[in-house]
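Just one protein chain is left out here, and the rest sit where they should.
This part shows subunit A:
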Amino acid sequence: MKVIKGIAVSPGIAIADAIVLDSGEIRIPRRRITEAIVREEQDKVRSAFASAVLELRNFQNSPDVHEKNVRDIFASHKAFLKDRVLRKRINERVRNELVTAEYAISSVMRELAEYFSSLKDVYIRQRASDIYSLERRVLKYLIDAVQQDIQTVSKDTVIVAHDLTPSQTVSLNREFVKGFATDVGGRTSHTAIVARALGIPAVVALEHITDFAEPGVTVIIDGNRGYAIVDPDEKTLLEYRGLAKDMKRLKKQFAALKDKEAVTRDGVKITILGNIELPDEAELVLKNGGEGIGLYRTEFLYLKDGREPSVQDQLRAYKEVSRIMGSRPVVIRTMDLGADKVVLGGEEFTHEHNPVLGFKSIRFCLENMDMFKNQLRAILLASGCGTISVMIPMVTNLYEVRQTKMLLRDVMEDLAEEGISYNSDIKFGAMIETPSAAIMSDRLCRNVDFVSIGTNDLIQYTLAVDRANERVATLYNPGDPAVLRLLRLSVDNVLAAGCGLSVCGEMASDPEFIFFLLGIGVRTLSIAPAMIPEIKKVILSVSIEECRRLAEEARDMCFPAQVSNHFRAAAMKILPETY
């Protein structure tokens, strides 16, 4: 059994046998096989080499290839692939070390490439790159074969992958894929987005799970707490089976609440909205009883194909969400790119020492004015239908807000000149997710119609903790008194200014912190669609009076543990069934 901690990106528990996907570009994990399938793996080696040789022969004989030296290169590559010593070495590795065909090929060829790069002779040293290209050429055949598996699965499966590309994810068989686990990724990785859209449990950023999970081994995905458990022991398996059953039962209970209003015991109406990334997810929000979209993240449009989407592409997506939501509110957040969400000419970001403190979000938008204006145009074009508003991410100063408003007006003028109609009253909002925005929230509010407090980033920036850095991740704590103070300050300012307010981020879907948020005056929450029923249940079980008292009691606490214990004790009393 191996327990690996990652980032939970889509809640729920999945228990099934794994299909393991390799990443062709990066690295092939060392996976062990049993003695019984050595032959099978060696056959795979042979057929992959044969396919690659055939491909090279076709290149070589292609009428398009006129130059002799190009044909010679193909000829030498072919000679290399037909080399019996090379093949023998790979087959021996499969047999002696009991590893997969793809691992044996990759490791032998890479050793060879490394050997060549260590040689003195410059001509031979350069052959290393030939070997790498040959490695890819051969592996392609093996990896394609595995990838076809995921489209044709016919039993419950958990997908374990280094990462999934958009084309892989759209081809997944949704009926049988019960969960995802990946080596890399963040909340906005493709896997995460798709998993949430489908309501499938997923954990990402597991680092080396592809090294540990062999095809066919049982894997538990705990999308609530962010664990993947490979080859669980009997006790763990039983535990999780019980948990999964409980969750199923609770889900049923929660589903019954769908059409019930989210009103506290003392009659205060709380608005529950959903956070989405894909238009498809809007359906899920409605299905779970959400009353609108509080945060429509638009990054995926840009990440999907690695290039800027056309205004038409964007318009189509925004209109689709708007159509699904009807007259309910939809808050479109402009692209939050940069740092971990690198695309478009992304080279320059990757070299930043501190990408989360660097060129990202609204900073990126304001530097890529044409791109930003295209997005604002698409949002305005969609604004005629439904109730669409626009919101900007990661504000740190008022210049950013004013500059964006100017741009928005520019785009409006353009549209007016072209005689195109749009909603000139479109509401404009900003995220509070940096301490500077929180501290300046009284002034920020005078410049916008509404704000949404993004707790994930606000916690990260307030506590100076990069959540992805495991050495400090434990310092990331929503219950830190500094976080609570900053939240209270922001909420007080926003309410005093009469500005619209919502909270999006994980705190809004954690029962313990809901007490706090409701207690300090928050009345609108925007959360992951799958969490809506549970949060509704919490709201129906509390009174604002209790929440206020609990928040007040936490006011002078100095340590995160005190805060956590305080709210957990309350939660256990109010919601005994979920604890």
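In this text, a residue touches a chain if its C-beta (ideal position, glycine included) is under 8 Å from a C-beta of that chain, and two chains touch if they have at least 3 such contacts; residues count from 1.
Here is the rule we use: contacts and distances are computed from a predicted model.
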item: Omitted chain, identified by the protein name its UniProt record gives, among "Nitrate reductase gamma subunit", "Phosphocarrier protein HPr", "MaoC family dehydratase N-terminal domain-containing protein" or "Amino acid ABC transporter permease"; value: "Phosphocarrier protein HPr"
item: Which of A:Ile4, A:Ile19 or A:Leu86 contacts the chain that the document leaves out; value: A:Leu86
item: Among A:Lys120, A:Lys155, A:Lys235 or A:His353, the residue in touch with the chain that has been omitted; value: A:Lys120
item: Residue, one of A:Ile37, A:Ala75, A:Val217 or A:Leu575, that touches the chain absent here; value: A:Ala75
item: Interface residues of subunit A (partner: the chain not displayed); value: 72-73, 75-76, 79-80, 83-86, 112, 115-116, 119-121, 123-124, 127, 130
